[in-house]
Every structure is written in C-alpha cells, then in structure tokens.
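Dropping a structure here in structure tokens format, bear with me for questions.
Left out: one protein chain. Kept in place: all the others.
For reference, chains read A and B in written order, and residue numbers begin at 1 within each chain.
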Amino acid sequence: MNAPQLDMAAIAPLAFAAFGALFVLLGEVWLTRRRTNEHFINAALSVLSISFLGLSVYCAGAAFSDGTTRVFDPANPMLSLDRFAAYSIALIGIASLLICFASISYLPQVGINHGEYYALLLLSTAGMFLLVGATDLMALFLGLELMSIPLYVMAGFDRRNLRSNESAFKYFLVGSFASAILLYGIALVYGVTGSLGFDAIRAGFPPGNPIGIVGLGLLVVGFAFKVASAPFHQWAPDVYEGAPTSVTAYMAITVKVAAFAALLRLLTQAFGPVTASLSDLFWVLAALTIVVGNVMAVIQTNLKRLLAYSSIAHAGYLLIGFATGTVEGYGAVLFYLLVYVFTNLGAFAVLMALAQGGRDCDTLDDLAGLARQRPGLAALLTLFALSLAGIPGTAGFVAKFFVFESAVASGQTVLAIIGVLGSVVSFYYYLRLPVQMYMSEAATETPRRHAATGELLVLAVCAVVVLFLGFFPSHAPGVLGAVRALEWARSSVAMLY
Amino acid sequence: MLAEYTGAVVILAVALVLASALLGIHLLVGPRRSFAEKDEPFECGERPIVSPHQRFSVKFYIVAMLFILFDVEAVFMYPWGALFTELGWFGFVEMLTFVAVLAGGLAYVWMKGALEW
Partner (left out) sequence: MPVPLAHVIALSAILFAIGTVGALSRRNLVVILMSIELMLNAANVAFLGFARAWASLDGHVMVLMVIVVAAAEVAVGLGIVIALFRNRESVDVEEVSLLKW
C-alpha cells in the first residue's frame, strides 16, 4: 500500500493548537521544577499559548482569504479546511486567544494559578477546530469529545471550591449524557446509510426511513444539549455560575460557536436534502429557547446566572436562522456568532477585571457604585449590555436585524415577532446592570484593583468591534463593516452547498 | 428459528458446566476440617488488628486511572500491528508520532510525581 497523499496545510490550525497544548503541559512541569516565580510561569505559559493560537488563527485567516478547500486526506475525506471552517476557526481562535490574555491577571486574583489551565484550554480549542472542520461523523464525534472533556476539568479548576466542583460534576454528567445520545444518533445514521462521511450520507440518506429520522433527531438533541437550547438548558445556569469566570466566558462563547458551526455544516453538507423537514422542530426549539431564556433571566440576581440565561436566549435567536433553512438565514447565524463572541467576551472580561482577592465579582450588588470607582469599566459594561440587548448603534442590533430579516424573508414572521418580543423583555434585565452601576451605592466601600494590561487589551478589542460593526453597516464595496462581514459569513455558508 | 444462537448457547453451557464443575469438585473432594484458627479471617492464627472497612488511599485511584488510560491507548496498536508490513514506513512514522504524544503525557505524569508512591 502506498502512503496516502496528505495535505498537511489542512490540519495546520488543529496541529498548532494540539501540539501547543503538549508544549504548554511539559513547559509547566519544566518551569515549576525550577521553582521560578509563579506569576512569571503563568505569564510565560499564557504567552506561549497565545503564540500557538496566533499561528492557528493566521493559518485560518490565510485559508479564508485563499478561498480554496483543502482536504486532509482526499482518498478518505474526514477533515477539511474550507472557507466555512476557516471562518469558524478564526473566530474560535481569536476568542480563545483573548481569553488567554485576560486570564493572565484573572487566575492569580482568584488563586487558581496553575499552568494546566492553558494546556486544557488549547486542547479544548483543538477539539473545536476539529469539530468545525469535520466532514465525517467520526471526526465530528472525536472533535466534540476533545472539546468537552478538557472543559469538564476546567469547570472544576478551582478544586478546593465546592461550587466549582459541583459545576464540573454537573457539566460532566450532562455533557457525557448528551455525547452518548449523539453517538447513538450517529450509530443509527450509519445504520441507514452504511457510511460516516458527509458526502455519502447526503447521497444515501433515505428520507422516509424511521430509523434514519430517529438518528437525525438524536443528533439534533445532542447538539441542543451542547448549545443549551430549551428544553435541554437546565444545566447551563448552574454550570456557568459555579465555574471560574474565565472558564464560564470560554464555555459560553467558544463552545456555542463551535457547536452551532458544526450543526450548520452537518445540516447542510450531510442532511441538506432533508433539512426542510426539520424546520418545524427548529421553530419550536427557537421559540421555546427565546421565551425561557428571557423570562428566567428577569428573576436572576447572580450576574453569571443572568449571563447564562442571556446566552440561552441568544441561542434561541441563533436557532431562528436554523428554522429558516436558507443560505441567508445560515449566513445571518454565522454573522450573529461573530457579534456574540465579541459582545459576550467584553461583558465577561469586565467581570474578570472586577475579580479580586480570591473572590469572583458575580452578584448584581457587587456592581453597586462601580460608576464612581471605575467609570471606564462601568461605561464598557454598559456598552456590552446594550449590545447584548440589541440597542441600535451597537453590533448586537445589526446581528439581530439580519437574523429577523432572514426569518421574515423566508416566511417565518411569527418567529421573528417572538424574537423581537423576547428582545424587548431582555431590555429590562440588561438595563439593570447600568442602573445598578450608576444609580446605587455600595453599602460597604471596598477598594477595587486596577484592570491589568491583558484585560484592558481584551476590553479595547471587544469595544472597538462592537462599536465598529454597530456604527458602520457600510454598503460600499471593499469597505470593512457589518455588511461586508455578513458577506463573508454568507460566502462561507454558500460553499457548503 | 433461533438456530443462529446455537454457538452462543454452547459457549454459555460450556461456561456453566466448567464453572460449576470446578466449584462442585472442590466441594465434593476437598478435605474439610474446622478449628478455631481456621475460622478467623486470615485462617492461620494471625489476628486482624483494624476493621477491614477502611477507605483506600487516593493513590490507588490515581494509579488505576493512569493505568486504564495508557492501557486503552494500546488498542490502536493492534490494527497497526496486524498490517505492519502493508503500512510500511508511513504507518511506522505515524505510530511513532502517536507514541511520542503518549510519551509526552507520561512525562508530564512522571514529573508531576503522580507515579511516586
């Protein structure tokens, strides 16, 4: 047998992240055995991870502008780096990279300054890269597990803290349960098509076969668990609340991008001919998720729980795009994910910058009087809250507009109305943040630390993106703006067909 | 109708017969003498000094888990071993990469001191 012709460029982003994890892991023990200053170790490992992620993002960016589809092993296509994968990889890579920046000062503040954090983060990111590039159900399952297993550990990273333990434990139980359901779905799909590759499934999936329908249903349920869509969302608030804030940010943002991107590819490349029949299922999921997320968020007093329900509601808006089943709808989803990453990351970065002395800033009361003590952070958190709510002038508005527009264009007017009503409810709980910061004073004044350079960098990047995409929905060709970003997203989706 | 299961039934029957034969012969033929020391837990006069219902040290779990992890990875070597000559140098290099990654994991565990008793 001859050696297969492999295209190493197709796995470059994945390889950088995975080998980066190995380097960071070995670097951690090597450095700690030399008993160097632990703040130095933390910063060094963070910079190492950032450089590996930077290389991944660079490769993905080059592949995106190149526009060609590279398949790792053309004789047996399981993994490819195409425009869609490159877009998702770049998005996930940038989010992970920014979280590494913010973690440099956050981890010592809450006393979980262990280098394995970065290795786990890189491994999980590698899993996401595999997940979004997978064109075979085997690669998809491996990517999903490689993404999830390090995350279970990261959720419990503060291992002396009972809440963190519980968070890890719940995430593990729900996550592995969802994986098992998804795996059984893969088994049934394999049963009716005799193949695990997306192309073969597309060619051979029998539309009316009950086993095939059950298999596809189990796959969707597995993904619904992973993206925390109602009625499979109950784990999310608990897990998000208990985990350290940087981990919460990581799982709220990147997991959602990776899981939605993989679902999108699965539904178009593998199940394209039968996706229309799923429209009603996604309609129900989207409506339920929007209602549950927004209503439950109203009664929360814990910031991380509030952001958890908010991220559930955002999953609902994203599912609207899936209910349309059109290229415009999917393109709007991909653009929404871009905005979601930067808006949510900004909000979480403010919370990370407010953590100090071994304590997370996680209740609404912790925000009282922030406007006077740290006016800059208060203004930024207000901006991100407004963008999450979708106030015109912010990126959040543009993203929601595109999604609702695609829904109306494909005749899902009722769903768009539910989405708009949900957004109106969401104004109430998002505006509680600025009200708390600007209008109430803390009962006991505690001095707050200054935000570190890494956190400031993350905040600056997120604020610029949110304002830029919000203020310049430029139609002029060649000019960077929301419309151009939407074109990128659409062209990425269009190549899946 | 269930002729497909003949093989399975035969295996089950052989297993049952073998197991009950081993236990039964022991019961029938084995000598049976009972005295005070024989009835004690260690059957030799050595008295147990603590209750046997103790918690095991967490080290047992760590070693057991590490064993399972590295043991299960060996499953990938069987297909490679079966096709060793056909896969040639490509397969060899691929397996070396795989083992190198595993060795990285082992090096981490070792240097962290998880293998020290």
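We take it that a contact is a pair of C-beta atoms (placed from the backbone, for glycine too) under 8 Å apart; a residue touches a chain by one contact, two chains touch by 3 or more.
If you're wondering where the values come from, they're calculated on a predicted model, not measured in any experiment.
Enquirer: For the chain left out of this view, which of A:28, A:82 or A:238 touches it?
Expert: A:238
Enquirer: For the chain that's not shown, point to the residue among A:16, A:84, A:141 or A:488 touching it.
Expert: That would be A:141, which touches the missing chain.
Enquirer: If I consider the whole complex, including the chain that's not displayed, which of A:4, A:67, A:191 or A:358 touches that chain?
Expert: A:191
Enquirer: Just checking the interface: what residues of chain B touch the absent partner chain?
Expert: Spelled out for chain B, the touching residues are 3-6, 8, 58, 61, 65, 68-69, 72-73, 75-76, 79.
Enquirer: At which residues does chain A meet the chain that is not included here?
Expert: Touching the missing chain: residues 138, 141-142, 145, 149, 152-153, 156, 159-160, 162-163, 165-170, 172-173, 176-177, 179-181, 183-184, 186-188, 190-191, 194-196, 234, 237-238, 241-242.
The rule is simple: only the chains that are shown with their structure count from here on.
Enquirer: Taking each chain's centre as its mean C-alpha position, how far apart are chain A and chain B in Å?
Expert: Roughly 41 Å, centre to centre.
Enquirer: Which bits of chain A are touching chain B when the two form their complex?
Expert: Chain A reaches chain B through residues 1, 3-4, 22, 25-26, 29-30, 33.
Enquirer: Please name which positions on chain B make contact with chain A in the complex.
Expert: Per the touch definition, chain B meets chain A at residues 86-90, 101, 104-105, 107-108, 111-112.
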